[in-house]
Every structure is written in structure tokens, then in C-alpha cells.
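There's a structure below that I have some questions on.
Yeah, one chain of the complex is gone here, protein chain that is, but the others are all in their spots.
Which chain is which? They are A and B, in the order written, and residues in each are numbered from 1.
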Amino acid sequence: MRTQTYELNMGPQHPSTHGVLRVILELDGETVIRAKPVVGYLHRGIEKICESKSYPQVLPYADRLDYLHSMGNALGLCQTVEKLMGVEVPERAEYIRVIMAELSRIASHQIFLGSLVGECGALTGFVFAIRDRERILDLFDMACGARMTFHYIRYGGVVQDLPEGWVEACRKFLDDFDGMMETYRNLLVGNEILQARLKGIAVLSAERALAMSASGGVLRASGVNYDVRKAEPYGIYNRFDFDVPLGTVGDSWDRMMVRLGEMEQAARIVRQALDQMPEGPVMAKVPKLIKPPPGEIYHHVENSKGDLGYYLVSDGSPKPYRLHVRRPAFVNLQLLDELCRGYLLADVVPILGTLDPVLGEVDC
Amino acid sequence: MYGKGLLTGLGITLREFFRKKATERYPEVRPKLTERFRGGKLALEPEKCIACGLCSLNCPNGSIRLVTVKDEAGKRKLSEYEYDAGACMYCNLCIENCPQKCIRWDKKFDFAGYDRKHLIIDCIAVANAKKAAEREGGAETHE
Partner (left out) sequence: MPNDDILLRIGASLRELFAGVLPGPDAVDVAMYFVALIACVALIFTNAVILILAERKVAGFMQSRLGPHRLGPYGMFQTVADVIKLLTKEDYRPQGVDKWVWAMAPVVLFVPPVMVYAVLPFGKNLVPVDLNIGIFYFVAVSSVATIAFLMAGWGSNNKYSVIGGMRAVAQMVSYEIPLVFSILGVVMLTGSLQTSVIVEKQSGIWFILLQPVAFVIYLIAAAAETNRMPFDLVEGESEIIAGPFTEYSGMRWAMFFLAEYASLFAVSAIASTLFLGGWHGPSFLPGWVWFLGKTYVMIFVFMWVRWTFPRLRVDQLMALCWKYLIPVSLANILITGIGIFAYRAMGG
């Protein structure tokens, strides 16, 4: 019998392509032969926009890259500029930054977990994750007045000190966090159907992961111990005691479990940071007009999607000459085709989910 | 045993069935806004404003448009002050850079309209209308 493959256009309007990703699938029945991601539907030209903005004006755009881990993005950009200018950030600000970045990581992974299981059909898990994430957003709202694009971390520190009662509210959240994780474990991780859906699917070997320059949870699920926070500790990350969860197989399941582990580690870091946080100023003395000396610099941080890098060229003017962002979600998305081949149509969506692309970052 | 995870999951959803719900009945029950909440429209106090233009200058998106005139004494004065909420990214830079601290968020965040024009707000007119209403009724009114 002669069979024929056919093309199926998934997205950009599709219930589960994480925004506006378009995937052109070549299918043989339900088996995927090729999956070609088409990006650019959310392209805003942020890198170019930044060239025409002054440094303070550039910062809000960093929030809009990976809008699920805004704090981490802003932290990266601020540290890049500070490195070039040689600014010392006050102790307290450093701690606040770490707390915010790690809380943001938890929130981002909650979305990851929720959307992944939601795409597998367990909508209740999705709602639970979103509901719990709301608690973190409340904390952010208290600290900076925004729930999504915070613009809280600034060059030289953070814009405002934590408000009264914030630390207690954060501790309260951390106390409840264990219960949340317990719920996820019971409802989702223990669920045999979800295990059957994810285990052994889309195995990524450590060699391939490295060759495709994957980073973040995708890389660590394949067993490569690389976390920028450990490998090249930035800020004050060397002061905290935390583990880097690693996968053994590199399948979709490992990619999920690594993220779950990271959530717990992030909570651990936040607990330590809250205990160690000193009093003091939260903003270094930075000139009103930020003019980094001419030169170029590369700085990278570990955000929830992976290794986020900023390459900044300054010509000494108040505007960046060139700002390039190494967006981990974009790089990780390259793996989609390779991982999907040979699996079923129903696997494409969870595989995409475990790569955890955020289209704001992919398209930039 | 196979199926144990399924049963635990069923237990969790059943427990949730009887728990308190997280839904906020929005228009009737208004959310409690935090003190630092950034949202709604910019509210200007025209008397305090010195027409320095720093807010507009610092805005990344050009969502503040102001026109100044010189009065008889040769002092700069505001004649127009327009805020475009449609282009605003709520970064707070305008407020932070205002030397007079004469702009703030009005925190009335639900102002959706049928036309983009509704998002452009003439802040001086709004401030004057508010003052007039205060003079008349004494009580604060909602636009």
C-alpha cells in the first residue's frame, strides 16, 4: 500500500503552542516525521529598540523578554551594566534581588508545570499551579506595585526597600509552599497516566543537548551539571547552599522533575536569604545619567529557561550601542524538531511544554 | 500498586471540592490594591507642576505629551498635558523623575473602552473636573 505524508499547520492560533508559536508538522498518520517551528509572530525588535533608548529606559524592556521570569531578566541586565560601570551594589539590595529572582523562578516553573499538565489534559493541575503562583504575584505586587512587568531591580540596587510586613508575608508563603508541592506531587507526579505520557518520551542525550547548546532544565535533565549560579556564581549566589537537581534519562519526565526540584531549591535559597538579609540601603550611588565607559561586556545569569546572556557594547553615550540577548528559550526551541521525530502528534505538545518556550523571549 | 496515584489524585480533587474557593467576585468585590500599586491612569496636580518636561523626557514610550507656554512673567506654564495609557508600559519612570512629585497613579484600573481614543487622557481637564466636583459636592466622585 502506498502511503503519503501530509502537513499539519499547528499554530500560531492553537490552544497550546505557548502563545503564538507556529509549528509545521509533517505527519505520517499520527507519527511526526518533521516538526518545523516558525518563530517571529511576537517579534517586537527589542534589541533594536534598546539602541535608541537611554539605559534606564532600556530596563523595562528586559521585563518583557521572558515575561514569566521578569525579575531574573532585569537582574541580568542590571548586573551587565553594573559590571561595565564598576558599581558596587549594597548588601541588602543583593539579597532582595536574589529573593525576587528565586521567587520569580518558582512562579515561572509553576506556569511550566501547569501548562505542561494542562496540555496533557489535567486542567485542574493547571488551575492549582496558577492559583498558587498568584501568591507570589501578590508578594511582588506588595514590593513594587506590579504583578507582571515589575521594573523593580534597577542599576545599582532595587528601586524601593521592601515594604513593612513583606518579609513576614514571604515567610508565610514559604510555609505554605511545602503544601503546594505536596499537592502537585500527589495530583500530578504520582499520576500514572501522566507518567505514561511523559516517561521515555523524547529522550535527549547529554551529547546532543550540549551540541545543540541547550541550557537550563533541558540540559540538566540530560544529566549535565551546569547551572550558571554554580558554575560562575554571580551576585551573591556563592553564599547560599543549594543543590542542582539533575535528571538521569533526559526524557520529558526528567525535564519536568528537574523543574520541580528547582522550585524546591529556589524556596531553599529564599529561606536562607531571608535569614541572612542585613539592614541597610538598597540603592548604590549611581549617577542620574547612566553613561557606561566605552567597551563591551558579556554577562550571563541562570534564569528559569536557562542560560540568559547579555552582550552589551557601549560607546560611552547614554544609549547602548548594541545590546544582544542570548535567549535560552530560543536556543532550546531548536531541539523541537529533533525531539519530536518519530513520536505521535499527541506528544508534540508535551514535548514543546517541557522545552518551556516563552514566546516573548523566543521572538524577542 | 498501579492506580494508587490515580486514587490519591481523586482524593485531592474531592477535598478541593469542599474547600474554600479562590474566586474573587470581581466587579462586586473590588480587589485590595497595594500601596505601591501601579495602574490606572496618571493623575496630575496642575498647580504643582513646573512644566519641566522631565516626565515626558524619561518616558520610554513617549506616552506623555505636554505643551508649555510662557506666561506674562516669562515663567513656563503647562498648557496641555496628555497621557496615552495605550502606549504606557507602567514603568513608573515618569513618576520617579518628577521633581515636584505632582503625578501619581489614580489606581482606577478598569477603564476599558471601545476606542483607542478613550485611552488618551487630558490630565489637566481631569484634574479641573475633579476640583470642580469637589467644590460642589465636597465628596469625591467617580468621573
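Methods note: contacts are C-beta pairs under 8 Å (C-beta built on N, C-alpha and C of every residue); 3 or more make two chains touch, one makes a residue touch a chain.
Since the structure is predicted, the reported quantities are computational estimates derived from the model, not experimental observations.
J.: Return the single residue from B:Glu16, B:Glu45, B:Glu82 or B:Glu96 that touches the missing chain.
T.: Considering all chains, including the one not shown, the answer is B:Glu16.
J.: Among A:Ile24, A:Val38, A:Val127 or A:Met212, which residue is in contact with the omitted chain in the full complex?
T.: Of all options in A:Ile24, A:Val38, A:Val127 or A:Met212, contact with the hidden chain holds for A:Val127.
J.: For the chain not shown, which residue from A:Tyr6, A:Tyr298 or A:Tyr321 touches it across the whole complex?
T.: A:Tyr6
J.: At which residues does chain B meet the chain that is not included here?
T.: So the residues of chain B touching the missing chain come out as 6, 9-10, 12-14, 16-17, 19, 21-23, 25.
J.: Can you name the residues of chain A that touch the chain not displayed here?
T.: Given the touch definition above, chain A has residues 6, 8, 14-16, 30, 117-125, 127-128, 131, 187, 191, 193-194, 196-197, 344-349 touching the missing chain.
Criterion: only the chains that are shown with their structure count from here on.
J.: Mind listing the chain B positions that touch chain A in their complex?
T.: These residues of chain B touch chain A: 2-6, 8-9, 11-13, 16, 22, 34-39, 58-60, 89-93, 96.
J.: Taking the complex as given, what residues does chain A use to touch chain B?
T.: Within the complex, chain A contacts chain B at residues 53, 56-61, 64, 124, 128, 131, 134, 141-146, 149, 151, 159-160, 163, 183, 186-193, 195.
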